[in-house]
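Of the protein chains in this complex, one is absent; all others appear in place.
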Amino acid sequence: MITASSFAGSGLACIRGGRLLFAGLGFDLGPGACLLLTGPNGIGKSSLLRLMAGLLPAAAGRVRVETSLAYLGHADTLKAQLTVHETLAFWARLAGRDSATVDEAMAAYALEPLAAMPCRYLSAGQRRRVALARVIADGARLWLLDEPLTALDSASIQAFERNLATHRAAGGLAVIATHSAIAAPEAETLEIARFAGSDLADPFYRGLTVDREA
Amino acid sequence: MFNFLANPARFMRIGNAVLPWCWTVAAIAGAAGLYLALLASPADYQQGDSVRIMYIHVPAAWMALATYTLIAFFAAVALVWKHPLAHLVAQSAAPLGAGFTLICLVTGALWGQTSWGTWWEWDGRMTSVLVLFFLYLGIMALAHAFDDNERGNQMSAILALVGFVNIPIIKFSVDWWATLHQPASVFRAGGPAIHPSMLWPLALMAVAFTTYFAALLILRVRGAIAARKVQALRLVKGWNR
Partner (left out) sequence: MGALLAITIHDLRLAWRRGAESLSVIGFFVLAAVLFGFGLDGDTAILARVAPGLIWVTALLAAMLALERLFNADYEDGSLDSLLLADPPLELVVLAKCLAHWLATGVPLIIAAPILAVILNLPGSNLVPLLAALALGTPTLTLIGAIGAALTLGARRGGVLISLLVLPLYIPVLIFGVGAVGDGARAAAALMALGGFALAALALAPFVIAYALRQAAR
């Protein structure tokens, strides 16, 4: 039974390095939804994604997750000595999925020719494709992706957009932080700059205000 | 009470008020204690006057252990209640505790040399104190090993707690090990029963050490709070360019 809301957050604030990155941020996503996080570098997109994933505690507000999630950060999580197939098989097993999932994930990003290649020999774009394939192999319904298109060529970008559409059509959700444009029909956009905090968040000196350059 | 003390300004006011008292008591107790220790208390029939080192050595040992307990307490407070000052207090106390431990080790070595002719004895007590010294070094090193100060404080706090749990285990192990050898226990404090004439100077020195420690701790925490403020102001100024 798919409930109307599978991933929501309200009043979220994040403190990093003594600064209040953002405050009062909220979102509400149902099945098939896609949220694009935009904003300049350093605004807090990565921190928000980590906060959504539960890797970073929120300084305020709550996140309600009613579904399995997969997180992909800037790093590719690939081990140099393992082959592509071994990598995907490991993460699939960790998620309790079978080997058919691995084949499916490899097909999604045209990785079959690279199946037996140790990851140390992959190019940056190929590594990113394997990382994205891992997200599929994981089988999670919520995707939290940080700059997924880094180093991808246009064919791979199209593959990603196709896979994203398939994922959403099956009821999956996605939150994507990105600088590049992604063809995602009916995606909401969350511009973090609107929530940017201006306070110093050192518990000793709350209320020291920082004037940001516009 | 925690919230009451959590305000740095309030903590500073209380600390500043208490500070002169600490110095006064430390000075008086220290003077009285040293007088009794060095002049008025009896010399040991075996060791002669060198037993007087005990009046520094034993209180230093007590402070070394008490300080570690304090650090572990504040580490727990910091991790569980995320009290902002707790990390500062724990980290400020660590070098003081290490200092007392070092004093204990050095006076112990001097005592051994003047009384029994050996700079070091592998007995249970001194070996445990040596290990304690390394625990202190670990806490201080870990806190400063990270670019992110908060991360360093947190990991150091975890280590302090792990070490605290291990102290009885280490003591137990070292004592078990020491029973295998001659239980020379070179560093017994005094005789089979502590005579009142020895007890008073010990107690006075203990009070002196404790108040001295409290004074130093207040000073160090004051400095740490000030450094924090400077850091915050720098951040603000940097953005308001």
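Letters A and B mark the chains in the order given here, with residues in each chain numbered from 1 onward.
As a convention for this text, a contact is a pair of C-beta atoms (placed from the backbone, for glycine too) under 8 Å apart; a residue touches a chain by one contact, two chains touch by 3 or more.
Quick caveat: nothing in here was measured; it's all calculated off a predicted structure.
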Tell me which residue among A:73, A:125 or A:171 touches the hidden chain in the full complex.
A:73
Return the single residue from A:96, A:113 or A:185 that touches the missing chain.
A:96
Among listed residues A:11, A:40 or A:54, the absent chain is touched only by A:54
Just one of B:155, B:203 or B:224 touches the chain that is missing; which is it?
B:155
Which chain A residues would touch the chain omitted from the figure, given the whole complex?
50, 53-57, 69-71, 73-79, 81-82, 86, 90-91, 93-96
Spell out the interface residues on chain B facing the chain that's missing from view.
131, 134-135, 137-138, 141-142, 145-147, 151-152, 154-155, 158-159, 162-163, 166, 169-170, 172-174, 176-177, 180
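Following the convention adopted for this analysis, only the chains that are shown with their structure count from here on.
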Under the touch definition given earlier, write down the residues of chain B that touch chain A in their complex.
8, 84, 148, 225, 228-229, 231-233, 235-236, 239-240
Chain B-touching residues of chain A, taken from the complex the two chains share
17-19, 200, 202-205, 208-213
